[in-house]
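Heads up: the structure comes next, in structure tokens.
The excerpt is restricted to a subset of chains, each kept in its original location.
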Amino acid sequence: ETDIIWNNTNVRVSLPAVCFVWQIAMIILFGVFIRYDEESDAHWVEFKREHNITSDIENDFYFRYPSFQDVHVMIFVGFGFLMTFLKRYSFGGVGFNFLIAAFGLQWALLMQGWFHSLDPATGKIYIGVESLINADFCCAGSLIAYGALLGKVSPVQLMVVTLFGVTLFAVEEYIILTLLHCRDAGGSMVIHAFGGYYGLAISWVLYRPNLHQSKRLNGSVYHSDVFAMIGTLFLWMFWPSFNSAITDHGDGQHRAAINTYLALASSVLTTVAISSMSQKTGKLDMVHIQNATLAGGVAMGTAAEFMITPYGSLIVGFCTGIISTFGYLYITPFLEKYLKLQDTCGVHNLHALPGMLGGFIGAIVAAAATESVYSAEGLINVFDFEGSFANRGVGTQGGFQAAGTCVAIAFGLVGGAIVGLILRIPIWGDPADDNCYDDEVYWEVRVFREDELTAIFTGLEKHYCRRQSE
Amino acid sequence: ETDIIWNNTNVRVSLPAVCFVWQIAMIILFGVFIRYDEESDAHWVEFKREHNITSDIENDFYFRYPSFQDVHVMIFVGFGFLMTFLKRYSFGGVGFNFLIAAFGLQWALLMQGWFHSLDPATGKIYIGVESLINADFCCAGSLIAYGALLGKVSPVQLMVVTLFGVTLFAVEEYIILTLLHCRDAGGSMVIHAFGGYYGLAISWVLYRPNLHQSKRLNGSVYHSDVFAMIGTLFLWMFWPSFNSAITDHGDGQHRAAINTYLALASSVLTTVAISSMSQKTGKLDMVHIQNATLAGGVAMGTAAEFMITPYGSLIVGFCTGIISTFGYLYITPFLEKYLKLQDTCGVHNLHALPGMLGGFIGAIVAAAATESVYSAEGLINVFDFEGSFANRGVGTQGGFQAAGTCVAIAFGLVGGAIVGLILRIPIWGDPADDNCYDDEVYWEVRVFREDELTAIFTGLEKHYCRRQSE
């Protein structure tokens, strides 16, 4: 029947083909373009002498490697385990997250390299630890998009989402950070707003009117919710590292970590409050605790390195925790019902909306910056008012920050719509409406074998007989 | 009936109210008091020049941030997952731990700030990465107390436990570290002895004679024990960071990490030995492995930064592993039977007792310190014999360390008893005796839906019929 033709989930040719072709392309492009930078090259000993660097500890590795590893954990365990909450899609949640991040970071090193660090003299991209952090960040955009699509797409489609997602990311990042000269260290705009709207637009184009046929699997069981808490907590704990990983050495990293730490703490309390208020008996909903508690980190992605003040950070977390939880309660059902938008993980409430808010918060905090608060030199350092931007004022900077947020959203929406159309071509092996959210489609799942079932049943039967005779 | 009136577990008003009121109070108090310190302020560039600091790597962020993140993981994943071991209280274990730590760290920044770093000239508290570590430490006291109460209290009660726990912590810490001038980098006294006895005293006041009515839920299932091992291992692995996080730069952090690493390794072997000896066939008990293996880290909390020697560390771990396992085997049942003390996680054996021992071990090691072992300067650095304490001898120091341990225990017992009485007021929404240890009281728990049960049952039925006809 048509159904079977259109929903052939056999990816035995397409998935290996995509993996092989793209990985071989990576090898060739890396061979042509990618080299070690001066801090990771064996010539470092000469470089050090030439630049009067007295100690190896001045190597950027020691400034950023601990933050890099925290970010790395967020990408693979944080995002991965957060998506294990469905009762029968934990393999797909953590496994496909693993696949697309591993591909995405390679493509990101190239794309970001071409835009940001291609040496015109040699035609090479020189990479170091900061490149690795940026590559992980770039993947985050596509992983966020995956959250909206969880359970409804094939791994081949996810590879396509990631290829375009990373490409679009590099372009919007170039426009926002380089051309508009915005600051966005933790990526409220370039990562969360972009990634969130990118995923939502794809999901909107891929709308499935009969998705209710898989309703039985669109929910959690007890232990899948506990697995998801692993993801939540590693994201929550390491978010200060995420927002401070590529900020300025010294006070920049220090302040970004403090601000994010405080905003996240504040989000937890307001999430709990709203979640409890929303139930007749004040019970908490795991979906809220798993997600909305993180909204403060998302919303501090731009402003974390600014002098937003500690209580300012608490206020940001306070508001976004409330907004995000309300999103899960009211906006997601609204979007599904009236906008035909199916958002499995609610990335609208955790990434798109708080990311957009974070962009505007950053704009306001930037516009409000003063020399007395930052010091003259501090102001220049924080906003990088150097070179052709030496004369930009903080008000102008605020305007550009707001514009940057709009650019990120536009890229997400338009890019996502186009990618969604590509994914509607019936060649990608996506699941039918009645077997979404099901690991058995793309994974060998061990089920209880006959003899095990017999053992269980025999046990119950004995018990039954005993009770009957009593 | 009375029962229903007294055990109304509806927290729909009280929990949101407490969260909102306290979070708003935090924002106001942070606005009045909390500012960035000179290393996280944008003026750092000027500060560096004024103080002839040549490199950003001298910022305290780079000395302590990796340790901070390890401590952060211990607080949220370590303590949180350790408390997921109950079969139907995993949400409450990891979720309420999350809530109270997120609140506690904010209140801790204020309380510790007022006592330790309030600048009299400006009336402000200046915070940096070391403040964040101390705030996490301060929460640990209340999280330990939660271990004794797990499954028997409402989230509102836990917020009260944390409010008072953090307050008491800051006071006893001020008395012990500042007035008595004790050293306690990893908090054997101020964190573990205090937190343990605080929780035990509360639990004693809240004694439930009919708790056996919830006996069916007071135990683990297979996978909840595996979840708890996540908590155990992250605590165990990062304990060297816990004990070294706020010790002196250089040899102080280095030595504290080594000593803790060794003590913990030793604890594992003696825990396994005693656990195996306690069963007829030598089987191991997960409760012991999950908890007593950590006793070496607790007991090294004071002495880790001293020159206790590597073999001294092994001896500490050896003895406390044995004592802690014996505690689970004999002391906990004894306390429950004869002292009417219900200690869900056995915090007496993991925190209270090893913490107290750690305090006295610290006293002995301090009293035995000599100039030949420490060097003259080293002795001054390690024990901070400066200012008004310049003439204190090591013997005197040992005496004060012992006195400090007693202060911590006294604060825990008296403070806990008072807080326990407050928690007996019947307004907090705590569970009835027959629905303790049950997530369904405070959480939306997804259970198998009708159609899923039908599917399972139909499968079994078919199987049964087939077997009948064979």
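Order as written gives the chain letters A and B; numbering starts at 1 within each chain.
Going forward, a contact is a pair of C-beta atoms (placed from the backbone, for glycine too) under 8 Å apart; a residue touches a chain by one contact, two chains touch by 3 or more.
Note that this is a predicted model, so its numbers are computed, not measured.
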What is the total copy count for the complex if 2 chains are drawn? 3
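Following the convention adopted for this analysis, only the chains that are shown with their structure count from here on.
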Distance between the centres, which are taken as Cα means, of chain B and chain A, whole angstrom: 31
Provide the residue numbers of chain A that touch chain B in the complex, in ascending order. 57-58, 62-63, 66-67, 70, 216, 219-223, 225-226, 229-230, 233-234, 236-238, 240-241, 249-251, 253-255, 257-258, 261-262, 264-266, 268-270, 272-274, 276-277, 279-286, 289, 293, 307, 309-311, 314-315, 318, 373-375, 377-379, 381-382, 453-454, 457, 460-461
Touching residues of chain B toward chain A in the complex: what are they? 9-16, 19-20, 22-24, 26-28, 30-31, 34-36, 39-46, 48, 55-57, 59-62, 65-66, 69, 72-73, 76-77, 80-81, 84, 88, 90-91, 94-95, 98-99, 102-103, 105-106, 127-129, 132, 155, 223, 227, 230, 429, 441-446, 448-449, 451-452, 459-460, 463-464, 467
